[in-house]
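With one protein chain held back, the other chains of the complex are shown just where they sit.
Let's turn to subunit A:
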Amino acid sequence: MKVGVLALQGDFREHSNALIACGVDVLAVRRVEELSNVDALIIPGGESTTIAHLAQTFGIFDAIKERISSGMPTYGSCAGMILLADEILDAAKDQKTFGGLEIVVRRNAFGRQVDSFETELEFKDGFPEPLRAVFIRAPWVERVGANVEVLATVKSHPVAVRSKTLLVTSFHPELTGDHRIHQYFVDQVARPAVKKVQ
């Protein structure tokens, strides 16, 4: 299985390193040809407006949207959560998302940078030890659709949710050196979906 990391802007190198630590093949994705070579994708932290803008400028936006809607397993952290949401609140003018996940996300919901924080999180899907989570100008999930499961919350706001093939977190596991979320994505989200296709 080859996992791509969307490398238009943001902390894509940290995601690549986390994936390598999980023992999967990693490919940086900036072009449509590169996208067609991967089985799964990570959309990194960064500026969601910039990433969406660059994806459109370089003609990869529709290809990503299409792959996601046809079941490519995808994980998005922070900006990636915004870009995978069907609907965003407090969006920039004409801000587009890849969508695919039936959630409503509020951008910068926790506030500006002075409000950015770290905390311990209980992750519902089977981590015995709590997770140290870093939130940076982070979004939260305002509403979830029927097929979306909430995996973690902060002050009752969902900050990690998944559907069958899509996983999103408000926080940045790529910054902490704890690879459990990446391992979870690889083992519990991506592998089962990729296996089915093959």
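We take it that a contact is a pair of C-beta atoms (placed from the backbone, for glycine too) under 8 Å apart; a residue touches a chain by one contact, two chains touch by 3 or more; residues count from 1.
Just so we're on the same page, contacts and distances are computed from a predicted model.
Remark: of the listed names "Rieske iron-sulfur protein", "pyridoxal 5'-phosphate synthase (glutamine hydrolyzing)", "Unannotated protein" or "Cytochrome bc1 complex cytochrome c subunit", the one matching the undisplayed chain in UniProt is "pyridoxal 5'-phosphate synthase (glutamine hydrolyzing)". One chain is missing from the display, and on subunit A it is touched by residues 7-14, 30, 45-47, 49-50, 53-54, 57-58, 78-79, 90-93, 107-108, 111-121, 130, 134-137, 154, 172, 175-176.
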